[in-house]
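For reference, the structure is listed below as structure tokens.
Of the protein chains in this complex, all but one are displayed in their positions.
And then subunit A:
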Amino acid sequence: MAPYETDDSTRAEDADDLRAGPRRSARYVVPVAVVGVAAATIGLVPALADSGNPDLPKITAQQLIEKIAKSDVQQMSGTVKITTDLGLPNLGGLQNSMASAAPRGGSGSSADPSSKLMELASGTHTVRVATDGQDRQKLSLVESAAEYSLIHDGKDVWGYDSASDQVFHSTAAQDGGKRHDPAPATPKDFADQALKAAGDTTSVTVGGTAQVAGRDAYKLVVKPKQSGSTVGAVTIAVDAKTGMPLKFTLTPASGGAAVVDAGFTKISYARPAASTFRFTPPKGAKVTEEKDGAHGDHRHPKGAGPSSHGLLPGMPGEKGAKGGRKVIGKGWNSIAVLDTGSKGGTPSASGAKGLGGMLGSLGDPVSGKFGKGTVFSTRLINALMMNDGKIYVGAVTKDALVKAADTGH
């Protein structure tokens, strides 16, 4: 340092750095190391968190189903992540225009549950649920900087859409307070539907254990026995202690990512705060009252097309419950036959009809003994639209549809 007689500490420092030549670039190791550590953390933490399936006492499938049936969780709150990948073509603007057209046919409010919950039919969504007994439930769809809440408090059902500040109100059915869910959103809703299907056409087994939302769970695997179904397997993770379904996964027979994957990421069995279920519409907000008769319709949002057809159209239990259309086949292979030529009244039919004109190019033309038609495929549901206006829909393969159409003629 002696040669530097100036009192310029800058120089001194520079000289310092120059002398230690390699250290100049060595300092860039620090940011690189930070990036490396961050990348390693991002890569490793989920893997570590995933590790270890819990050791639980053995249980038979029958016992597990009974456990679910006996499960009586009255109070809980949690966060559910739902990913739906039906493999629909990306409709983009078309879907939006259908979505905006739908409320016009209904109550005209963006807070109407039927128009809102069909959003769950595609993509990934975060839903928060809270339950306190039979009379109080809340379901919130977490959106970017907004939220859609559906609150059931006693005899009132409120829908609040914070993005548009609109309120939807209806009075719950008086039949003992049992709420008619507008759409399946929790793993329990899905599981109930899937278990309805468990009959002689279904194999039900226990497929090991898993950790879901920090809780030990058994995995119940439900598989169709027949061939021809597009459903590969349904896996339900059941809380080992409470019997509450925590995660529902539907994998298609064709393999690949799950078609429906709904699971709790957080769950608490503590009683939610009472204020959670209290709702008074803000002053000046637009409140839409539900019209009479629109009640039972929520499960089939208008204009949703084949995609949100109850979310699980392949489930035989559901199929049988519907009137106004013919169902052929049984179990997982049941196929619904709609005649749009004469009726066109059912929501999915009108949706499919609207789609038909515009999406003709997206289907595959087929012909057989039945005549000519077009097959629209998704990863779960296939639909055969015949030129005479009949539609065959089911969670079955294309070949099975064509065969059904052939025998139908």
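The rule is short, and it goes like this: contacts are C-beta pairs under 8 Å (C-beta built on N, C-alpha and C of every residue); 3 or more make two chains touch, one makes a residue touch a chain; residues count from 1.
As a working rule, contacts and distances are computed from a predicted model.
Looking at the choices "Formylmethanofuran--tetrahydromethanopterin formyltransferase", "ABC transporter permease", "Peptidoglycan O-acetyltransferase" or "ABC-2 type transport system ATP-binding protein", the name in the UniProt record of the chain not drawn here is "ABC transporter permease".
The missing chain, though absent from the display, is touched by one residue of A:Ala40, A:Ala163 or A:Ala257; that residue is A:Ala163.
Here one chain is not drawn; of A:Ile65, A:Ile82, A:Ile151 or A:Met244, the residue touching it is A:Ile151.
Listed here are the subunit A residues that touch the chain not shown: 1-2, 4, 7-10, 12-14, 16-17, 24-25, 27-28, 30-31, 34-35, 38, 79, 109-110, 126, 128, 140, 142, 144-147, 149, 151, 158, 160-166, 273, 275-276, 278-280, 282-286.
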